[in-house]
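One protein chain is absent from this view; the other protein chains keep their places.
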Amino acid sequence: MSNEVRRFSHGSRVPGWDDAVDLTKEPASVPDPATTPVPDELRAEIEAAMAKYPDRRSAALPALAAAQRHHGWCSPEAIEQVACVMRLTPAYLTAVATFYDMFDTQPVGRHRVYVCTNISCSLRGADELCERIEQAAAGDPDISVRHFECLGACDIAPMASVDGVYVGPIELDEVDELIDDIRNGRPPLPRKQLRLRPTADSLPLDGKDNG
Amino acid sequence: MPRPEIKMITFSIDGREVQAPENTMLVDAAKYGDVEIPVFCYEPKLGQPVGACRMCLVEIEGIPKLQTACSTPVKDGMVVHTQTQRVHEAQEAVVEFLLLNHPLDCPVCDKGGECPLQDISFGWGGGRSRFVEPKRHFQKPLELSPLIAIDRERCILCYRCVRYSQEVSEDYQLVLQERGAASYVATFDGHPYVAPFSGNIVELCPVGALTSKPYRFRARPWDIEGAGTVCTMCPGQCNVTLTVRDDRVLRVLARDHEEVDDGWLCDRGRFAYQSFHVDERITSPLVRVDGELRPVPWDHALDVAADALKRAGGAVGALAGGGTTNEEGFLLQRIAREALGSPHLDSQRAPVDRRSLLAIGDPGLQATVPDIEYAHAVLVLDTEPVDEMAILDLRIRKGVRRRRVRLAVASARPSALDGNAALSVRFAPGGGPAFAAELVAAARGEAASDDARAVVDLLRGAGEDVVIVASERVGAALAALADALGLRDRDGAGLIVVPSSANGRGLREVGVLPDAGPGLAPVARPGLHAAEMARAGAEGELTAFWLHGVDPLRDLPYRERWEQALDRATDVIAHAAFLTEGIREHATVVFPVEAYAEKDGTLTHPDGRLQRVRPGIGLQGRNRYGWQVLADLGRRLGLELRVLTAGMALAEVAAAVPFYAGLTQDEIGGRGIRWQEREAASAYPRPEGLPDLAAPTVREGAGLRLGTFRSIWASPEVEHSPALRFLVPRQRVEMAPADADRLGLGDGQRVVVSANGSRVEATVTLRHAVPAGSVFLQDGLVRDAANTLTGSVVEIRPAVTSEVAG
Partner (left out) sequence: MEKLLFKDIDEPGLNTIDVYRRRGGYERLRKALAMPREAVLNELLASGLRGRGGAGFAMGKKVSFLPKGAMDVYLCCNADESEPGTFKDREIMQKNPHLLIEGIIIAAYAAGANKAFIYIRGEYVLQADILDAAIAEAYAAGFLGENILGSDHSLSLVVHRGAGAYICGEETALLDSLEGKRGNPRLKPPFPANQGLYQGPTLINNVETLSTVPFIIEMGGEEYAKLGVENSTGTKLVSISGHVKRPGNYEIELGMRSRDIIYGLAGGPPDGRKVKLWFPGGSSSPVLTGSDEDLDLPYDFDTMAKAGTMLGSGAIIVVDDSTSVVEVAYKTAYFYRHESCGKCTPCREGTNWTLKMLDRIRKGEATPMDLDIIASVCENIMGHCLCVLGDAMAMPVSSMVKKFRAEFEEEIERRRQEADLASAMPEPELPLIQGAVA
């Protein structure tokens, strides 16, 4: 029997809702270090994070982030490794990982492009931009494009975060160049990066648009 | 730790003045004024309220916003309204929100009729919905584990189950995934939710989202009756309510008893009721004819048994265990001693002499179960609560989590509580009594190991109220330790001694011991203890065995010797519920033993609470009450026992055990009573000094030291409950990675573990926390059990026959 039940074509579907457990698996308790190998670098990174806080559990987010960098996504294996070092259960960490938008619990491309489609950006054409970027990257397994909520850069709307680098405002005709930069490992649209932008308040009020 | 004092205050609810204990949450305080405030997420057993469902909003004068009654402590002079327009609107709104995506499939829901969501929608809802969008629909029900089904459509995201998994059982296996409206209850990567206490979530779920697979669609609430009794599957003796339909037990629910179980059950207690109604149960007396056990009429079986026992002429070894009640144990020992003239009686797995038992059972040294929660420090010594007295595991966790009890664990095998402990120390397998002696030395300021000193420092540093939870086998040193720590006569401090069988304490106190009679009185002619009986049997000195709720091959050490003994014995009379190997192969007469659901009698909890086991269903098959069978046997052996009812049997017990004097079934009632709290307690015999404490164990030569343990899942009830069968343990050898490396073994590999020529097969399980030099095997298994090995130093090599992981 298939797990897919879609009685309504427009009903929302959350992955996981329809999943039963696999009864052949053992219950998932805290992984035993004797049987869960963890790459040294990752272990060191997690242990360093744990040392920063009065309570080791506080390191859950940095540890998951480290595992995601290491494995590309928060795979079950990655989560088990974090669980093993932090002495937590993998379920606990899954609960944490699925809560936050930046953790990927499904495989994704090496490059993450978040396109802001929240109010300010969409007022400036973000929805169309997002669609364009998705099209341009379609079929490239290395690039994952997803629309994102406000990234805190409405001054450069419409904008995107490319592997953490903020760029904008992005014109529709710059999309191909942007994707090309990403594909070739170049900095994305260098002239449009937020880091180079002066504060609006320090510019003369000469009436020129800077949006 | 002193418990908080309760002060009564007066507040006003819906215009009436009501008295309630200060700082109780409004939801509970309202009940003092007969006002019900609806709740979903609030469940005080889960700890601090979370205020998530918003069902309990009420109006409090002086606070502009509506407040959640589940999280607002009541104060003197508070003025609360639950019947205003604003409150009604808010409650209706919450019900409407909760039902938006609820499938409203009550007609086919197992919870129907006993569902808080139905009741609250009926009582507080607006009775309409304005939601016209399609509801979420998903596949239902799905498996969450072999025991529990989950129907996520019905889930109202009240957080109860996940809070339970994180804050009560602390297995952290069940979690909420995703966020917001997309949240759902799940486990890691499709692993099943299997944990010793998982079934409690079924009872916690306020809707039909989590249901018990064994109970699904077996009955509707109006078909069933509830019957209160006590589970006899381990010394925890949790209070339960049996759901009975047509004289069958269909479900077991917790019957909250704060002093015993705190309202939780382990999965064995919750699901093993299935074994009451399986065909494999013995429900008729059996007699061996031509090598085969055959059903026979009662009179015949009783005659055969009486003849056999008579024939043995005093060379009878009698053992009691399992769920044997005080009454049964008492009658058994009377018959053995008075009618058979045999002093050979035992109810313990490892021998502890009378003087030691007298000392550790002293009322001045006893702690109660709730003391664990309020103690300054708890020491868990040479016992694994989750396996040996499951429910204590949750109590200890609760103490640590909610009341910051300092926990020390001293054990040979890594413990499930290590993660909660402020200090965990390991000793060599079998070294419990010796380590306890070291603790005594440390507590007295004498020379002791660093570990022992560290434990004592921790206990002393935490405060005066120390509770020691220890296995009975530690023996005499426990009393010495309690005294050295100054625990005598302290309220809230003392010992909780975990016996080796469910009613171990009761059996001891009614005299099922080789060197003590009822009330732990000395006996003129001490008999052999269990291990000596095995030897004596093997050597032909004992010719008959009388086994009440015990199968020595399964339950006791020295299996090989027991095999010889039972083999050689002319007669083996057994009272059993299942034909386990020892009974099947060796019994000459078998009397059926009632399931606890049929039983009538009393048990003594390890903290001294006498509790009643009461029949919830009629006797199955041709079963008879255990006390009745013994009385009939006694009569045939020339001993008139004067018991015609269970109450009369209890009266006999109470007359013989001075510190139980005057106890009646009525006095015990539904909640039990601790004998230490009754006047008769003063009749407890004066302690008579202690034997010498155990000397430190010395490692014998090379090789790996074998430790054994019996899993909570190693029991015939589990084997015979279809739902639990998947949990029946298979032998595995737990070892340290270093030892495995040295021997060239890997995790999951099949190996042969041998000692002195005896051998068992097992699968290697590497455990980081196992100390190098020690290995652990399980007891109580059908095959390859640890008691098959005849030595405590073992060799391990790869199994040749197969290399497949099992």
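Think of it as A and B in the order they're written, each chain with its own count starting at 1.
Quick note on the criterion: a residue touches a chain if its C-beta (ideal position, glycine included) is under 8 Å from a C-beta of that chain, and two chains touch if they have at least 3 such contacts.
Model, not experiment: these values are computed from the prediction.
Participant: May I ask you to name the displayed chains that the omitted chain touches in the full complex?
Facilitator: When the entire complex is considered, the left-out chain reaches A, B.
Participant: Just to verify: which one of A:Ala59, A:Ile143 or A:Ile182 makes contact with the chain not shown?
Facilitator: A:Ala59
Participant: Taking the entire complex into account, which one of A:Val38, A:Ala95 or A:Val113 touches the absent chain?
Facilitator: A:Ala95
Participant: Which positions on subunit A touch the chain that was left off?
Facilitator: Residues in contact with the chain left out: 9-10, 12-16, 52-55, 57-62, 64-65, 95-96, 98-104, 106-108, 114, 117-120, 122-124, 144, 146-155, 157, 161, 164-166, 194-195, 198-203, 205, 207-211.
Participant: With the missing chain put back, which residues of subunit B would touch it? List them for me.
Facilitator: Its contact residues with the unshown chain are 49-55, 57, 65-66, 68, 71, 89-90, 93-94, 96-98, 100-101, 130-131, 133, 156-157, 159, 176, 178-183.
Rule of thumb we're sticking to: only the chains that are shown with their structure count from here on.
Participant: Could you give the separation in Å between the centres of subunit A and subunit B, each centre being the mean of its C-alpha atoms?
Facilitator: Comparing mean C-alpha positions, subunit B is 46 Å from subunit A.
Participant: Can you check the complex and tell me which residues of subunit A touch subunit B?
Facilitator: Going through subunit A, the ones touching subunit B are 3, 5, 7-8, 10-12, 14, 16-23, 25-30, 32-35, 76, 79, 87-92, 94-95, 98-99.
Participant: Quick check on the complex: what are the subunit B residues that touch subunit A?
Facilitator: 134-139, 142-146, 152, 162, 166, 171-179, 181-182, 184, 186-195, 419, 726, 736-737, 747, 766-769
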